[in-house]
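And now, subunit A:
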Amino acid sequence: MRFLLIEDNAELAGAISARMNLDGHVVDHAGTLAEASAFAEAGEYDLILLDVMLPDGDGRDFLRRHRAGQGDTPVIVLTARSQVSDRVGMLDLGADDYVTKPFDHAELEARCRAVLRRRAGTSRTVLRFGDVTFDAVAGQLTVAGRAVALRNRELRLLELLANAPGRIFSKQKLVDRLFSYDEDVSENAVEVYIGRLRKHLDGSDLRITTHRGIGYRLDHDG
Partner candidate 1 sequence: MTDSLRTTISLRRRLTIALIGGAAFLAVLLYLVVRAYAVQIAQQGQDDILRASLTSVLDAAVLRDGALEVDFPYASLSMLTTPADDRVFYAIYRNDRFVSGYDGLRGDGDAGFSTRDFAGATVRVATGSRTLVGADVRLRITASVAQTQDALSVTLAGISRTVALFGTGFFLLAVLLSVWATATTIRPLQTLTSAVARRGPKDLSPVRRAVPLEMAPLVGSLNRFMARLEQSLTRSEDFIAEAAHRVRTPLATVRSHAEATLQRVDRQENRLALRAMIRAIDESSRAAGQLLDHAMITFRADHLEREQLDIGALLREQVDRLAPVAEMKDIELRVDAPAAAPLSGDPILLQNALRNVIDNALKYSPTEGVVDLHVAASPLALTVRDRGPGFPEDQIAELPQRFARGRNAEGIIGSGLGLTIAQDVVEAHGGRLHLRNHPEGGACVTLSFSS
Partner candidate 2 sequence: MRYLVVLVLIFCAAAAAAQPWEDRRRFGPEAGDGPVLRILSSTDTAFFEPILARFLSERPGVAIDYFVTGTADVDRRFRADPGAYDLVISSAMDLQLKLANDGFALPLAEIAHPAWAQWRQSLFAFTTEPAAIVVNRTAFAKGAVPKTRQALIEVLRAEPERFRDRIGTYDVRESGLGYLFATQDARVTETYWRLTEVMGALGTRLYCCSGEMIDDLSDGTILVAYNVLGSYAAARADTTDDLQIVLPSDFPTTMMRTAFVSERTEHGNLAAAFVRHLLEREPEDASDESYPLPALAPVADGQSAIVLGPALITYLDALKRRTFLREWEDAIIQRP
C-alpha cells in the first residue's frame, strides 16, 4: 500500500513512516500543504494521513480541496486538537476517520486497516503461498479453497509474518505489535495466537516454524 503522510513534525513523521514500513506500506512524507498537493497530483495513494495544523495552512483546507476535486482517496486526520466539535467537523469535511495525538500506533494501524477495508476495491494486495491466499486488507484467508475466519489478532499476526516470509520475528516484537501498551501481557500470550494460526494453516502449504530462543517464522512449500 502507498500512503501519503502530511505532517510538519519531521520526527513524528519519521516514526510513523518507520512503523508503516514495517507493515509493508510505502509512505511519502509531505511537510507542508504545498508539498502535499504536489505529491497528491503526482501519484495515486491508497490512504492519506493528514495533520491539521500545518505551517502553510489548515489541513482542513487541503481536505476540502481534495474532496472538491473528486479525490476519493481515504483520509485519516491526525489532530492534536481535542475539541469535540472539531472532530465532527473533520468527518463532515470528508475525513474517513481521525486519531488524536499522541496516538497509539496500534490504534492508528487498526484505523487504517478499518478505513482501507471499508474502501476495499481500490487496489488489493492478495498474497499467495501455494494453496493459501491471504488478503490482509479484507482480512480474508483461504486454505485449499476453504475460507477461514480469523480473529483480529490472528489476522494481524499472520499479516506481520506474511509481509516478510522467511524472516524470524521475536516474541517481543510480536507482542509490541499485537498488543497496546495499556495491556499488561506476557510474551507467552503470543504463543496462544501462534497456536491458533497453526491450527488454521494445518495441512496447507504454509506453516509457522518455531526457532527456539529466537522467535517464529513463516515458511511455505514450493
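A word on the picks: all candidates are chains of the complex that A comes from, given by their letters.
Here is the rule we use: a residue touches a chain if its C-beta (ideal position, glycine included) is under 8 Å from a C-beta of that chain, and two chains touch if they have at least 3 such contacts; residues count from 1.
Bear in mind the structure is a predicted one, so any value in this text is a computation, not a measurement.
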- [ ] Every candidate listed belongs to the same complex as subunit A; state which one touches it: 1 or 2.
- [x] 1
Task: List of subunit A residues in touch with candidate 1 within their complex - done: 9, 11-12, 14-16, 18-19, 22, 53, 80-86, 88, 97, 100-107, 110-111, 113-114, 151-153, 170, 172-173, 176, 180-184
